[in-house]
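A single protein chain has been removed from this complex, and every other one stays in its place.
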Amino acid sequence: MTKRVRDSIGYSALNLFMAGACFLALLPVLYALSVSLSATNSLLSANFSLISRTVTFRHYAAVFTEKPVLVWFANSVTLAVFTVLISLAVAVPAAYVFSRRKFAGRRVILRILILLYSFPQVLSMLAIYKLLSTLGLINSRPGLIIVYTGTMAVFGLWNMKGYFDTIPMEIEEAARMDGCGDVRLVTRIVMPLAKPSIIVTAAMVLVFVWNEYLFAVTFLTGESTYTLAAGLYTLQATEMAGSWPVFAAASLLISLPILIIFFLAQRHIVSGLTAGGVKG
Amino acid sequence: MKRAMIRIILLCMLAATLTGCAGGNSDSSTTAPKPVTITIWHDKEDAVADVLQKALDALAPDIAVKLEKKAGLTEALKMVGNDKNAAPDMYWFAHDKLGVYAEMGILAPIGDFIADEELADYIPMTLRAGMYKGTRYQMPLYFETLLFLYNRKYMKDADVPATTEALYGYMKRKTHGGHYGFVEQHSTAYYSAGWLHAFGTEVLNAQGQPHLDDENVINALTYHLKFVELMPDETEYATVNTLFREGMAHATLAGPWLVPTLREAGIDVGVAPMPVVDETGLPLAPYSGVQGLHVLKVHAREKKDAIMKVLTALLEPQIGTDLALVSACAPANGKCYGDERITSDAAGMEMRRTAETAVPMPNLPEMDVMWTVLGNLLTDVNMRGQDVAEAAAQAQRQAAQLIEAMR
Partner (left out) sequence: MTSVQISANAYKRGKGTLVSYLVSAPSLILIAGVVVFPILYTAYISLTNMNVYHWFNYSFVGLVNYARALFVFNSGFLSALGVTVLWTIVNMAAQLIVAYVMAVLLNMPKLRLKNLYRTLLMFPWAMPGYVSILLWKTGMFNSQFGLLNRWMQDLGHASVRWLASDLGAFICCTVVNLWLALPFMIMIMDGALQSVDKSFQESALIDGANWLTRQTAVTLPSIRPIIGPAVIITVFTTFKQFDVVYLLIQQTGAKTGSHLHTILTYAYENAFIASNYGYSSAISVIIFLMLIAFSMLTRTRTKEGV
């Protein structure tokens, strides 16, 4: 067999395998999709099949007409944008110095942070409430942004510090020898090299904020202040009359922006190192 | 001492947090000079909340009533209950949490605003539900109990079992081929408590002591077991209600909120009295939940007049009737039963009848843990096949330990 034939057989098998993996990953999602499109008002049904026989989009329409989804969407976007930006703004410099400077207390802080991170956050609710009420930030977005940024700060610091560690110092030193200033060094050399890690961190923060409902529900009051996840949660929590298809439709709709962002971000998670010309 | 300590911790690390976040426009405080704003937290559906909102809008311009939907209301109240800036003035919820809040000291007695005589026409059960340690903490609006619902397509009016043995016979005849004669959330405390009550026992006595290892509890659970064997393996809400809604189950115990959905699904649904347990001669007596308004202490004094006006407005039977109709529940105010719209509602009237035997959910703080413990007991007996007496003794120990842990 020639290499080409073997390759093409191999890739066909691989594609098949990937398609299978995606199907598995999407199974519950397909289920939700099917429920959201079905004309009968049911999450469960004896007559259920993955491919609905009677397709209707009225549940999707209902999401938009019956609930202030666009307001929730705007709230989610605001929170997400601010949280991601602030998270990166505080975590990138911190991760950089924690990676590059061998200052006193560095190791201890890193080790303690990861231990503290293991404290279950549900148990922190009361304390965080005390914190926000002292600052007068109950029922306000800045309050939530502080909570979200702080929650993800340990992750951001650790994750990006780890990545910076893998970037050889030589690149920076060489640039410096070439007369590269500090600003240029960071914006032209370090940041591009760290791009994959920055994007992964941003994605993590984004997903966290987008899907977080516990803090949002506890610290915000009134439907007009909710985020999408919080709104969706109330849709389900007060579920008495039963509108599962609307709930399923809403769940899928709120995942969509994240997926689009993932898809667009794919090509940016390219290798920083190989782009920089140094082999890891 | 402890306050100082909180301050120190907070000041040390948090004052600086402000620098971490750019721009904090905290316009959250509710300072309303006049009209007086009354904020009411609730977790009801929009349609139901709208009825109350409209009714209370009549108090404008002196009083602006603001109904705010709050998810996770019960937990949020624990945190913000006496916070001047964050707490609402009232909340609208079932009566079963009021003991916790009364003990916490965040509730103001209703008696400060409305004299008991004004409530003379209310159904006694709904008034009992709002009492905790001799003080009234709830202004009842409407109530719900479980109902015996049946699908007329399968169960003819004449076939409706009057006794549990008749029900068992029906189940044995009809449960096969994916169909069930009768389904309920058999291992869920709220739905199964009716069986315990029918054996003359209760989960928690008035002193807050559990008696799950009581002989009557064991008898009730043992008797219940043969029914469970003819029911599906799942106990949760969605499965049980879907079976009935899709015509796979002929009868069920369900709340009134299900009725509109059932009609929409094209089920010819009948409402019947609860069957009587042959052995004891008592009907299944479900829990009842009384929905009403509770006043929080934080602003009770400064807003006394406004709160009084709001509560007085709610005495109007018209509001009770409208609320009951939109929420598919039964009005608490006896005067509402003069209204033809109420008397023609089968589910509502059946609840009115059930109210005579229904047991208001205990509003003692201890009940908080009993929901879980009783649920575990039912699960162990019904879904795990454990010996009833053994499981009951174990549950009793767990209940005692948890109640002990509350203090």
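Going by the order they are written in, the chains are A and B; count residues from 1 in each one.
What we mean here is this: a residue touches a chain if its C-beta (ideal position, glycine included) is under 8 Å from a C-beta of that chain, and two chains touch if they have at least 3 such contacts.
Small disclaimer: the values here were computed from a predicted structure and weren't measured.
Asker: Which of these touches the unseen chain: A:V71, A:L85 or A:V186?
Answerer: Among A:V71, A:L85 or A:V186, only A:V186 touches the chain that is not shown.
Asker: So one chain is hidden, and I want to know which residue out of A:L70, A:V108 or A:V122 touches that hidden chain in the complete assembly.
Answerer: Hidden-chain contact among the options goes to A:V122.
Asker: For the chain not shown, which residue from B:Q53, B:T312 or B:Q398 touches it across the whole complex?
Answerer: B:Q398
Asker: List the chain B residues touching the unshown chain?
Answerer: 1-2, 5-6, 9-10, 13-14, 16-17, 19-20, 78, 81-82, 100, 103-106, 185, 187-190, 232-239, 242-243, 365, 368-369, 371-372, 375-376, 379-380, 383-384, 398, 401-403, 405-407
Asker: Just checking the interface: what residues of chain A touch the absent partner chain?
Answerer: Residues in contact with the chain left out: 3, 6-7, 10-11, 14-15, 17-18, 21-22, 25-29, 31-32, 35, 43-46, 48, 50, 89-94, 96-98, 101-106, 109, 113-124, 126-128, 130-131, 146-147, 149-151, 153-159, 161-163, 165-166, 181-183, 185-187, 196-197, 199-200, 203-204, 207, 210-211, 213, 229, 232-233, 236, 251, 254-256, 258-259, 262-263, 266-267, 269-274, 279-280.
The rule is simple: only the chains that are shown with their structure count from here on.
Asker: Between chain A and chain B, what distance separates the C-alpha centroids? Give it in angstrom.
Answerer: Here the centre of chain B sits 37 Å away from the centre of chain A.
Asker: Quick one: in the complex, what on chain A touches chain B?
Answerer: Interface residues on chain A, with respect to chain B: 40-47, 86, 90, 125-126, 129-131, 133-140, 142-143, 145-146, 149-150, 214, 217-218, 221-223, 230, 233-234, 237-238, 240-242, 244.
Asker: Within the complex, which stretch of chain B touches chain A?
Answerer: 6, 10, 14, 17-18, 20-29, 41, 43-45, 68-72, 75-76, 79-80, 83, 85-86, 178, 238-239, 241-242, 245-246, 248, 255, 257-258, 260-261, 264-265
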